[in-house]
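A single protein chain has been removed from this complex, and every other one stays in its place.
Let's look at chain A:
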Amino acid sequence: SSAAMAAVRGRVLLAPLGARLRPGPRAPLRSAASAPPLYDVVVSGGGMVGSAMAAVLGHDIHFHDKKIALLEAGPRKEYNHMPDSYSNRVSSISPGSATLLSSFGAWDHVCSLRLKAFRRMQVWDACSEAMIVFEKDDLDDMGYIVENDVIMSALTKQLDAVADRVEVFYRSRAVGYTWPLPSHSCHTSPWVQVELADGRRLQTKLLIGADGHNSVVRKEAEIRNIAHQYDQSAVVATLHLSEATDNNVAWQRFLPTGPIALLPLSDTASSLVWSTSHDHASELLAMDEESFVDSINSAFWSNINHSDFMDTAGAMFRSAISLLKPSGTAVRQLPPSVAKVDPESRAMFPLGMGHATEYVQHRVALIGDAAHRVHPLAGQGVNLGFGDIACLAHHLSAAAFSGSDLGSLKHLLKFETERQRHNVSLIAATDVLKRLYSTTLAPLVLLRTWGLQATNALPPVKVRI
């Protein structure tokens, strides 16, 4: 809710430093002989964001002699070759994220496996003719659709390349964290203690929580999280198009029940992300393949939600714009039609939104979904995480080059300020968009119709998005 968002902003601006230095359970002193191994950085969570964080630090020249550990609860996955069929979990990777991945050699691996660049994004409303097209003038790629497995394969390779600096612990779930007192007394350890499920212990100067939206690090650090479950689930599937096409456009249509998106995978295949009510999602999963494909085509092509009033109002606004700005209305392209769905590729998962009120504490930092969780409608989720990594790595690198204590709040707060400033507005906007588009109420449809058309006509706003 907007009140919740306002509360988040307020807290972000006014949180006093003293409040961060909460005492947790104190770790007893251990003699040097029995002390658990001490790492400079421990990253908890080996998903795309956690693995990329560990890899970025491992490749940083100022971390050349540092010890980093990555904790992953699952087993090590071998990605020797990609199966012919596409995985149903894909991400839209922004050019900025691609730059980060290429900074430590991972993007080359992605390119040599498989990815699909798209040049154009068409977003439109099922209740009116309103449409917005995103296109880069210089014909650069707008973004890339990459399977999550491909990204993980590239990250695993680059982690292997710095195995002398980054130790990856597979099948290692962290079950407990013990925090130090900030100005520690002489009898307690100044480091964060991490306890694994199998009883092993680690110590670290900085703990980075990349353990997803149900982050244990965040919970144990008692960082307040503002979370909200949407009444929606996302249905994903791998689809085959009726006919081969250039397929370099990402499509998203806002239906009253939620946005349906078609993300290109190849000239003949696309990935589906359909956010809709829980009931409808279950229906979609249960129906036979033919009906499923029909539902998708109908969702993209049918005008059942149009009303004459909306069409007229939309058309009026469009003529008004074309008087002021002749090039302001773009050509509407038609999305491809779907022929079949990959068997076994249909799946669903619940959607929600979340934002941690603090991203950092003494010796702790949160990145990725542990810090913020958004609706997939903006295609931003993992890009926010990669943005967190770029920012945190920048500050940690400078801190290492200045001989600073890596867990010191001084530079961690700089990371938090920069990222919260960037993330909060985007998360709030995504949340507002989600709610705005979840209705057929005429005034709101009109508002968003005109809003969308106006945004389409205004280059500066579009570029920012």
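Basically, a residue touches a chain if its C-beta (ideal position, glycine included) is under 8 Å from a C-beta of that chain, and two chains touch if they have at least 3 such contacts; residues count from 1.
Keep in mind that, in the parts below, contacts and distances are computed from a predicted model.
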From the names "COQ3 protein", "Globin domain-containing protein", "Adrenodoxin-like" or "Origin of replication complex subunit 2", which one matches the UniProt record for the unseen chain?
"COQ3 protein"
For the chain left out of this view, which of A:S103, A:N297, A:S404 or A:T417 touches it?
A:S404
Missing-chain contact, candidates A:G45, A:G143 or A:P190, resolves to A:P190
Go through chain A and note every residue touching the omitted chain.
17-18, 32, 38, 61-66, 182-184, 186, 189-191, 400-405, 408-410
